[in-house]
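In this view, the complex is presented without one of its protein chains, the others remaining in place.
What follows is chain A.
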Amino acid sequence: MTRNAGRSSDEYADVTETLRTLLALPEGDPGRIRIRDQVVERCLPLAEHIARRFDGRGEAFEDLLQVARLGLVNAVDRFDPERGSDFVSFAVPTIMGEVRRHFRDAGWAVRVPRRMKELHLSLSKATSELSQQLGRAPTASELAEVLGIDQEEVLQGLVAGNAYQTVSVDRSSPSGDDGLTLADTLGEYDAALDEVENHEALRPLLEALPARERTVVLLRFFGNMTQTQIAERVGVSQMHVSRLLTKTLAQLREQLGENF
């Protein structure tokens, strides 16, 4: 995992060829999906390498990794060998773009001292570790004990997290699926959705959400899972789940207007 992706594009030389084979298959051929999955899996170290380059800048590594993998899937789907470049020189900027967008969207809304950002990050890490051990989300006093700091400081760090940008105003939601198979389709929640008065209005809005956002909303409100359980299932931090929920609810509220 410590290989240098920049210098070792030869290492992935076969990928460009494999993707050519994929594109030669007719649209809808089951072989396409199989090859696509193979390529994604083959290139996972590339995504990890890029995620590592952005580690330590105030975002949880697991979130960076997930975003980088998302970028990889996009790169595989959008790669066009006819344009003359090899896959790696196309994929690296695509993945980095996705990670950079994550930083832009998940920025701090107000100026927060560096010490506070670091505290917030170490709280995020400790929260993941403790959740694994305890099988539930930790409390402020448990975090204080593990980190060897005052509970007061934990409060400050977590409340400072409220200054974290949750809704970016200038970004329209991408309607495309992010290609991750999260296996949570609306169909599984039909019965629950029917309980909602305006489900005819709600349903297309939920369908238009990116897969990750839709999964988080469905699992929390229709699947009765806690944020910690969802975090584990989706492979991001609990804080990220919390942000996604806040953002998505605000968006749905705006779209549904009176009907929310």
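Convention: a contact is a pair of C-beta atoms (placed from the backbone, for glycine too) under 8 Å apart; a residue touches a chain by one contact, two chains touch by 3 or more; residues count from 1.
One rule holds in what follows: contacts and distances are computed from a predicted model.
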Checklist entry - Can you pick, from "Xanthine dehydrogenase family protein subunit M", "ATP-binding protein", "Cell shape-determining protein MreC" or "Two-component system chemotaxis response regulator CheY", the UniProt protein name of the chain not displayed? => result "ATP-binding protein"
Next on the checklist: Using the touch definition from the top, which of A:Gly58, A:Pro138 or A:Pro210 touches the missing chain?
Outcome noted: A:Pro138
Checklist outcome for this item: Missing-chain contacts on chain A, rising order, are 127, 136-141, 154-155, 158-159, 162, 195-199, 202, 220-221, 224-228, 238, 241-242, 245-246, 249, 252-253, 256, 258-260
